[in-house]
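One protein chain is absent from this view; the other protein chains keep their places.
So that you can tell them apart, the chains are marked A and B in the order they are listed, and the count of residues begins at 1 in each.
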Amino acid sequence: MSKSRTIAQRRAIWAWLFLAVPIIYFILVRFYPTLDAFSISFTEWNIVGEKTFVGFDNYVRLWDDPVFWIVLSNTFEYLALGVPISMLLSFIIAYYLDQVRFGHGFLRACYFIPFLTTAVAMAWVWRWFYQPVPIGIINMALGQLGIVQQGFLRSTTQALPAVLAPAIWAGLGFQIIIFIAGIRAIPTSYYEAAKIDGAGAWQVLREITLPQLRPTIIFLTVISSIGFLRIFDQVYNMTQEGEGGPLNATRPLVLNIYKAAFEDFEMGMATAQTVVLFTILLIITIIQLRVLRK
Amino acid sequence: MKQIAPKKIVIWTLLFIGAVIMMTPIIFMFSASFKFNDEIYELALISSEPTLSNYIYLFGNTEFLMWFTNSIFVALLTTLCVLFFDSLVGYTLCKFRFRGRKIIFIAILSTLMIPTEMLVIPWYILARDLGLLDSYIGLIFPGIMTGFGVFLMKQFFESVPDDYLDAARIDGISEFEIFTKIAIPMVTPALSALAIFTFLGNWTAFLWPLIVTSSAELYTIPVGLSSFSGEFQSEWEMIMTGAAVASLPTLLIFLILQRYIIRGVILGGLKE
Partner (left out) sequence: MRLLIAILFTLTVAGPAAAVEIEYWQYSYKTRLDAMDKLIAQFEAENPDITVIHTDFPYAQYRTKVAASVAAGEGPDVVQLYYGWLSDYLSAEILQPLPTSEFPHSEIEDEFFPMVGNMNVKGEYYALPTAVRSLGLFWNKKLFRDAGLDPERPPQTLDELVDMAKKLTKYDRAGNIIQVGLTMGPINQDHNWWREVLVRQFGGAPYNEDTTKVTYDDKAGLKAFQYYADFVLKHNVSVVDFMDKGEIAFKAGRAAMHIDGSFVLSTFQRARRLEWGVTELPSHNAIKANFSSYWVNGITSKAVGEKKAAAEKFLKFITTNQAMQLWLDDVGELPARKAVAMRAENSDHPLYGAFIRGLDYAYTTDFYSEAAQRKTVVDMLDRIVLTGMGVAESLSIAAAEDQKIIDEGRIE
């Protein structure tokens, strides 16, 4: 008995030994910075001088700042457009791709490859595509079809979807792969039972495939929501001087944070916005986890 | 001969068109990188006189090669750190019984909720105070352990039977060796999944490298490409060449290891 205790103790020592460095790391590089961000958000600080405690002033200033509200609404627009479009597209593609035998691997690779690209690199490729004639290939193609050229990045209404498109494009492959895996994990006995009942394809989709895919759908929704809410690389590289223009039409929260922190040196305002971002992500995750539990 | 249903042909054709659309940006990027400046605005995919001059210029006259090496170095080193530490922590939390185990696991798991964007400002200040701005350590330190990896590895170590490890203990093998020589080889699929995600994430990472580096010698590919593109904006063929070089390694790795990568993505994705 006493011997087993010493073994347990010895193993506990090993455990702490293994965990020592990671624990210090997580405290220093995750928890302390999180608290630090909260505490800076209550100060006015230009990163050089002294911090001045200002209470909730930064949050009040954000509340009163019309640009912040535009930025927030843009951020939600990325989410509101990005999640449904990418989920719908990826599900449809996955659903049919799963049934295809001929050239399956090739097709799957084509859909998946964009996921492996670098967002910055592809942002510049798309930026070029969107140019007006005589250099932008989309507008040149439209012109050959006799369609009026579009503003894309130079339009207050089209710019945000135009910036969003490469983000959706890059994420699609991942979602498709996960969807296919989800579809294949559904036990074939379910389908056989449905076949015996004489259910049609549509009915099978509605009553078996979709309900069975629920965890997959929720997982992908959470992941893509978080991704679209944090959009930055595309906007920074596709808009003039990385400003999120025209007229702030594409400026998302993270870009606003970056500009506040590293161009205006308003660390208090910047961290206050990170706290807002944190809160939004937290709420969305909690809502989605609750849906999952149901 | 078996008749192929017309519906199937339609579906296949539509999927094929979709696949072509997905590949279009990448194809155009590569195509433009082999063109001279005066041909780049033409829609033809294959240039009448293809050239490697853009690549030669890119590697000979700009800092691209250096950025490329930096990216490889940073992504590889970070991935190695993540593989080691995350599996060590995941293993310990899975296979050891000790007080505080649950709290530590929940604490590490909770870091998944903290967005990087919230941390970059404090990291920047931390790096500045420690003199790590504009250094490799500065680039690497935020990513050497991840909550996701710990979670993933812990899940996978569940499938390693305790008897195996106990048998090794009876043989008198040290705890660290049990971890490296017995436990680790049993979770290689999970490790490769983690490696894929970590490498890809670091290869494409933009925000933190943009913030922490200042000298061009330390740029990673995305940061370098971003500043390079601003400077070379009149020469789209150069930007496309840079973008092509940035995408090439991950594409090549994919073409070689396609099967493993897709399996890894599914593994990592589903456990998340």
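Just so it is clear, contacts are C-beta pairs under 8 Å (C-beta built on N, C-alpha and C of every residue); 3 or more make two chains touch, one makes a residue touch a chain.
From a predicted model like this one, the values you see are computed outputs, not experimental measurements.
Among A:N58, A:T117, A:Q131 or A:Q234, only A:Q131 touches the chain left out of the display.
Contacts to the hidden chain, counted on chain B, fall at residues 124, 128-129, 131, 133-134, 213-216, 226-227, 230-231, 233-234. Of the residues in chain A, those that touch the hidden partner chain are 46-49, 127, 131-135, 139, 143, 146, 148-149, 151, 154-156, 240-241, 243, 245-248, 262-265.
Basically, only the chains that are shown with their structure count from here on.
Every residue of chain B that touches chain A in the complex is listed here, in rising order: 8, 11-12, 14-16, 18-20, 22-23, 25-26, 28-29, 41, 43, 85, 88-89, 91-92, 96-99, 101, 104, 107-108, 111, 113-126, 141-142, 144-145, 147, 150, 175, 179, 200, 203-204, 206-207, 211, 221-223, 225-226, 229, 236, 239-240, 242-244, 246-247, 250-251, 254, 258, 262, 265-266, 269-270, 272. Per the touch definition, chain A reaches chain B in the complex via residues 8, 11-12, 14-16, 18-19, 21-23, 25-26, 28-34, 36-37, 40, 47, 93, 96-97, 99-100, 102-103, 105-114, 116-122, 124-126, 128-129, 134-135, 137, 140-141, 166, 169, 172-174, 177-178, 181-182, 216, 219, 223, 226, 230, 232-233, 236-237, 254, 257-258, 261-262, 267, 270-271, 274-275, 277-278, 281-282, 285.
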